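The next block holds one structure in the form of structure tokens; read it before the comments.
As you look at this complex, bear in mind that one protein chain is not there, while each of the others sits in place.
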Amino acid sequence: MKKINVDLAIIGGAPSGLAAAVEASKKGIDKILILERNIELGGILQQCIHDGFGLQRFQKTLSGGQYAQKFIDELKNRSVDIKLDTMVLEITKGKKIYAINPQEGLLEIQTHTIILAMGCRERSASQALIFGSRPAGVLTAGTAQRYINLEGYLPGKTAVILGSGDIGLIMARRMTLEGIKVKGVYEIMSSPGGLTRNIVQCLDDYDIPLHLSESVIAVHGKDKLTHITVAKVDENRLPIPGTEKDIACDLLVLAVGLIPENELSKRLDLLMDQKTKGPVVDSHFMTSEPGFFAAGNVMAIFDLVDYVSLSGEIAARGAAQFLNGTLTGKEKSVFVEAGNNVNFVVPQKRTLEGKLKSETFFLRVKSPQKNVSLKCYQDHQSIYSKKHQVVTPPEMLSCVIRSGQPTPLKIQVEVQ
Amino acid sequence: MNQKEYVCTVCPMSCRVTVIEHSDQSLSTSGNTCKRGEKYALSEHTNPQRMITSTVKVTDGLIPRLSVISTNPVPKKTLKACLKVLYKINVKAPIVGGDLIVKNICNTGIDIIASRTIKKG
Partner (left out) sequence: MIEKISNLLKERYPQYTLSVTMDTRHIVTLKGVCDSWQDLVDIGHLVGKLKEVKSVVSDMTVKGLAIPQKDYSDYLKKGQSIGIIKTCDVVIVGAGITGSGIARELSKYDLDVVVVEKGEDVATGATKANNGDIHSGYLEKPGTLKAKLNVKGNKLYDQWAKELNFNFNRKGNLLVITREEHREQLMEAKARADQNGVEAYVIDHDQALALEPIMAEAGINPLAAIYVPSMGAVDPWEVAIALSENAVVNGVTYMLNTTVADVITEEGEINGVVTDKGIIKAPYIINCAGVYADDISKMAGDRAFTIHPRRGTICISDKNIKSFNRAFRLITPEHQMGSQASSKGGGMATTIAKNNLTGPSAVEVCDKEDFETTRSDMLYALSCNAQPEFNVQSLIKIFAGSRPATYTEDFFIEMSPIIHGLLNVAGIQSPGLASAPAIAEMVIDLLMNDLKKRQEVPKIKSDYQPYRKKRIEFRNLSRSEQDALIKEHPEYGKIICRCETITEGELLDVIHSPIVPTTVDAIKRRTRAGMGRCQGGFCQPLVIGLLARELGKSWTDINLKGPGSQILHSENRK
């Protein structure tokens, strides 16, 4: 089998991997290899034909593909190796990667450092506890998006969407523009899962009703979907008997959650965070295994691709320091505490080692609040405070602090 | 005096801004907490605009659909007509991101360009 030696292997050539590759190249890492299982770079961005990407980073409203192209173009000027159509089968603790592609067969790649950038997958109908029959006509939003945007097929004529996260809202508009009648979007929580901008431009613009605290509880149809049953849900998100309603449709689109794709990480026995479903990482986005870094959706589900790229860059800088010995992962690290109204924070740890100009944190709140301050406390002293007129769970927050003491940090939301 | 309410999408505040049409044709807003919200609501009221993002059929390429995007937002009311034009379009690979697909679509003054590259397949 073909044996390759590299300095940095990046698992995944989608937004986090691409940004990591560009940054790694800028930081002078010599042999960089991107391993991408798809026939082209960009990952899920290539099927995100809608705009809204890059508002922060580029001050432009780009489509997913346009955003990805910026990094792909940048890579053309850099000596980064890219293997497409290449699937990673196994990663060992010794940093050996086994991957395959049709042209070369099995590859044994020995690397010095790895950035895990595998992204995420969608929750399926069974996982969303949608009972009933299992006919054709039930698709997750990403799969429906692929059929419509990449392959050019419509998976139905009359649809219902479960889940008001951004992908559900985006698909409501996309399907409507392609002539599919979207009867409504159902959301099990009491507040929408996606950005207000999307509610307005995807639902209101097209008079598509949004039903909160209501979920799809059963699917009907022997071979093809004929109708679904919706019901209002209580505080425990269980259906309230007597509120059931049947809705005729031939397509049920599920936008019921994203799960970080950590099968390779789990086999490495990385310390995992039950909240994020991703690896526990430190200030350099290094995992519990020295030399293994993580970035993007594999670490925690992001909503802004700009932040995903940023996480890739942080991981790349960490990888560069690991390669030149500044970072060993052997020094103790301290935990970052998620305080009041904070659901999770990434990174979960602060490390003593390595050079960091600043520390970047990504976090999500538990519940919506108005007129609050996001604060960071170090040794009970407030070292960061930023006012937010509104914070909501669907909108990830980030805070950047000047590198401080490697003492425990607490990040929380306080009412002003 | 006519009035209409809009949900502002500029920032997560999502203010509900009411645009008031006065008898002398002038407009004012209420409910916004900043100037950007005022601007947004007035724009939505007088000339709502939207970006066009869609796909067109492509032959000879690595994939069968080319994603396209408008260079700027177009008037919302022209959206349907613009999409109708796009449904009929068939392009041939190779296509480079940025390639012009439709010039001045439906007389809006806005172009439709390829938002991605498709190599020959």
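Going in written order, the chains are labelled A and B, and every chain counts its residues from 1.
Here is the rule we go by: a residue touches a chain if its C-beta (ideal position, glycine included) is under 8 Å from a C-beta of that chain, and two chains touch if they have at least 3 such contacts.
Keep in mind that this is a model prediction, so the values were computed, not measured.
Trainee: From the listed residues B:Lys57, B:Lys76 or B:Lys119, report the one that touches the chain absent from this view.
Mentor: B:Lys57
Trainee: Across the whole complex, list the residues on subunit B that are touched by the chain not included here.
Mentor: The list for subunit B reads 55, 57, 65, 87-88.
Trainee: To test your reading of the contact rule: which positions on subunit A touch the chain that is missing from view?
Mentor: Residues of subunit A in touch with the missing chain: 1, 37, 85, 87, 89, 98, 100-106, 108, 121-122, 124-127, 129, 131-137, 140, 142-143, 146-148, 150-157, 178-179, 218, 222-224, 250-251, 259, 263, 266.
What we mean here is this: only the chains that are shown with their structure count from here on.
Trainee: Mind pulling up the subunit B residues that touch subunit A in the complex?
Mentor: Checking each residue of subunit B against subunit A gives 7, 9, 11-14, 33, 50-51, 53-55, 57, 62-65, 67-69, 76, 83, 97, 115-117.
Trainee: Of all residues in subunit A, which touch subunit B in the complex?
Mentor: 39-40, 46, 49-51, 61-63, 65-66, 69, 148-152, 177, 195-197, 199-201, 204-205, 388-392, 395
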